[in-house]
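Each remark here refers to the structure printed beneath this line.
Right after this comes chain A.
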Amino acid sequence: MNSDSGQTPGRVLVKGNEAVAYGAVDAGLQCYFGYPITPQNEIPEMLSTLLPEHGGSFVQAESEVGAVNMLLGAGACGVPAMVSSSSCGISLMQEGISYMAGSHIPGVIVNMSRGGPGLGDIGPSQGDYFQAVKGGGHGDHRNLVLAPATAQECYDFMFKAFTLAFVYRNPVMILGDAVVAQLKEPVRRVPPAGTNTPEYLQSLVRDQRIEGYGARGKAAAPRLLKSVYLAEGALAGRNRLLQSKYAEMRKEVLFERENVDDADLIVIAFGSMGRTARSAIHRLRKAGRNIGLFRPLTLYPFPEAALQKLAPGRRFLVVEQNIGQMVEDVRLAVNGVCPVYWHGVMPGLFVGADELVDPILRALE
Partner candidate 1 sequence: MSRIQVLEERCKGCRLCVDTCPAGVLRPSGRFNRQGYEVMEADEGCTGCASCAVMCPDTAIRVYRSVRGATA
Partner candidate 2 sequence: MASAKHLHPQEAETPVFDVNPVLGERATHYCPGCHHGIAHRLVSEALYELGVADKTILVASVGCSAFAYDYFNVDSVEAPHGRACAVATGIRRARPEAVVFTYQGDGDMAAIGIGESLHAANRGEKITAVFINNTVYGMTGGQMAPTTLIGQKTTTTLHGRNFHSEGGPIRLAEIMAQLQGVAHASRCALDSVKHVKEAKKAVRRAFDVQIAGLGFGFVELLSGCPTNWRMDPVSANRRIATDMIPVFPLGVFKDVKGT
């Protein structure tokens, strides 16, 4: 079994799931709620011992519905808390995520997604892109979405995720897949420079967190976190506030660019497909082809402006492991300025760089 014992901080050889667990604990996680589902089981298994060792609380919930509502409760109290699951379970969590968004409650949701629709399979898939970036639940709400491609990013992004959740008091989703979750890689288990402290996170929610009003001093008034706004015009005001927050979030956009300056064709891919595309591109560049890679690290906010800047005079090819989801956002971003091609890999398949070479060459023709 995975356990903290025997591993020293520094360099560790771990799966993406294990990197998530280490990253979460090192980033100050206090409460974890989860339910078994493949391919993310190492996260709850590991945190069931690791988190209590670090003074936190681990609950194996009765369902993903239970888990996300526990997250809502812990988030309302202003403590760093998270859930993890996979596609079907994330679908069950959507109601709670919508309530959290509507109530300004921070929390981190890890989706190591699987093939769908329905029970699908446990192979790699990026079929939850729409669900993650378009809100997923009911009503106009958005999650901040981070898409790691490596175990190292799984570790590093947990710090980013908690900071964003607390700065914006909003659900933050980590969207990975079976490749990211299960691939074992060396990870530098060192908190990223400038990591925010637990005290800093608490300062961000001091005027909102629920704790019993007595904890706030003698003159404190009771507080309420809610998403219901029935009075005429009240919900409109609430939605305007949320939209202004989402506009503010746009500055958090993150992406990676490789060899784009001389590129005739830029391949756009996220997560595990970004890695596979990079290998194919390296091979083709050695053969003299001017091809670049653009990898969004945040899927929401989406790096529209960066893509708009790159679009004139180039071709884009979106490679993703679904039936065409991120390509819609790329086409919206460039708005016809350059041709946007698409290559989809069917969910559940394991593809190597070899299988991406031909589709990339076709886009160059």
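Regarding candidate selection, all candidates are chains of the complex that A comes from, given by their letters.
The rule we apply is simple: contacts are C-beta pairs under 8 Å (C-beta built on N, C-alpha and C of every residue); 3 or more make two chains touch, one makes a residue touch a chain; residues count from 1.
No experiment lies behind these values; they were computed from the predicted model shown.
Asker: Any idea which of 1 or 2 touches chain A in this complex?
Answerer: 2
Asker: If you look only at chain A, which of its residues touch candidate 2 in the complex?
Answerer: 30-31, 33, 57, 59, 61-63, 65-67, 69-79, 81, 95-96, 99, 103, 210-215, 220, 222-228
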